[in-house]
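A single protein chain has been removed from this complex, and every other one stays in its place.
Now for chain A:
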Amino acid sequence: MTEQTTASAEDLAAAGADQLPPPRTFAGRFLASMWTANTVTVTVLAVLLALVIGGILIAISDEAVRATFSYFFSRPSDFFTLSWDKVSDAYAQLFKGSIVDPATVQAAVNGTGPWERVFFPISETLTYAAPLALTGLAFAVAFRGGLFNIGVQGQAIMGAVGAAIAGFLLPLPVGIHLVVALVFGAAFGGMYGFVPGFLKARTGAHEVITTIMLNYVALFFLGWLIVQKGIQDPERSDAISKPVDDSAQLTHLLGFLGPSLRVNLGIVVAILVVAAIAWLLRRSTFGFELRAVGLNPEASRTAGIGVGSTYVMVMTVAGALAGLGGATIVLGTAVSLTGAVIGGVGFDGLLVGLLGRAKPWGVFFAALLFGALSAGGNRMQSFSGISLELVGVIQALIVIFVAAPALVKTVFRLRPAKVSGLGTGMSKGW
């Protein structure tokens, strides 16, 4: 609905604007198409805009920069050079912390530094990206089915609980143990997703309310569980569970280069699951029914699709995905359950799902971007003294701009083109 109306608004705007004749050469056409509002261009420009606004925030929140305000009109150059230094330094750290630091490459090539340092940033990025891809997918799958799953956080918590319990309570051999722990994570998350789906199908209780409430229930449950006998680490007095057995931990992929490279099998799990969900949505009967219900539940019911049972299935699958996301954290990096074991990975999953336009591979790339921002944000915080919260602001801004292609188009005066927006289901409102 929104997509259609947006398109019609675009057409109106296009009719008014004076159209340039299409360029003849291939290069000309390529350049022209780059400046139309296609999905890639809008996303890139959205990231750019978000970074610019983030830069403004960095500048005005810096005390030295604010000191130059008092004599801005007599010597504005001070303000601009100081701001530029501050912002460019911050973003340079962001890059070095998420992709690669050129200095470490140089050192490694010269033999004066370890290769471990070279791969550290990319390892961190992938470590953060793996659970985000899964929780993003948990949101996206439900979104495609016309459901707004705010409960990703709670489902991921339950997944982490399930995986951890299987990880330190079940004595199983290497290999099988890890698989069983992951399955437990998915099962716990799936059961927790089943509840709101079932309530929606049977009683019509709105999934937004029930999933929000279940997030809190999961959080309190986790808080209770980790101080119970048999769960709490007997050697610790604070609220922390026993560590997961080594046999259930996700193997570190680059462990041979050095112990600080945390990237683990989680990212492989994430890629496999993304591929599986892409197939599921596109090719399977369930995927077809899911999309149909998401687009138009009334029409689907008329066509003989069980809307209620689809909702239950959708939420169960979404919960299982979120649970798997929580499981990769506790089996990969956290090792023990604590009150904040999964951090905000469930809520970030909402943004990742939206940024990925609720498409599996889109979600994966969005997770990589968010993972990179988180990894780089850590370095930015410790090297430039910019609070990590800025990353949250930038992430939110990126999604705002991506969700508002009309805004990006206006700012950059792009030519209209078909943008794949977030058209499914939700534009109907509640």
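Here are some notes:
Everything that follows uses one rule, which is that contacts are C-beta pairs under 8 Å (C-beta built on N, C-alpha and C of every residue); 3 or more make two chains touch, one makes a residue touch a chain; residues count from 1.
The definition used in the following text is that contacts and distances are computed from a predicted model.
Here one chain is missing from view; checked against "L-lactate dehydrogenase complex protein LldF", "ATP-binding cassette domain-containing protein", "Nucleoside ABC transporter membrane protein" or "Sarcosine oxidase subunit beta family protein", UniProt names that protein "Nucleoside ABC transporter membrane protein". The hidden chain makes contact, of the residues A:79, A:148 or A:383, with A:148. Here the missing chain is touched by one residue of A:79, A:221 or A:286, and it is A:221. In the complete assembly, the contact with the undisplayed chain comes from A:203, out of A:203, A:237 or A:285.
For chain A, the residues touching the absent chain in the complete assembly are 1-2, 5-6, 8-9, 57, 61-62, 148, 150, 199, 202-206, 208-210, 212-217, 220-221, 223-224, 347, 350-351, 354, 387, 389-397, 399-400, 403-404, 406-407, 410, 421-422, 426-430.
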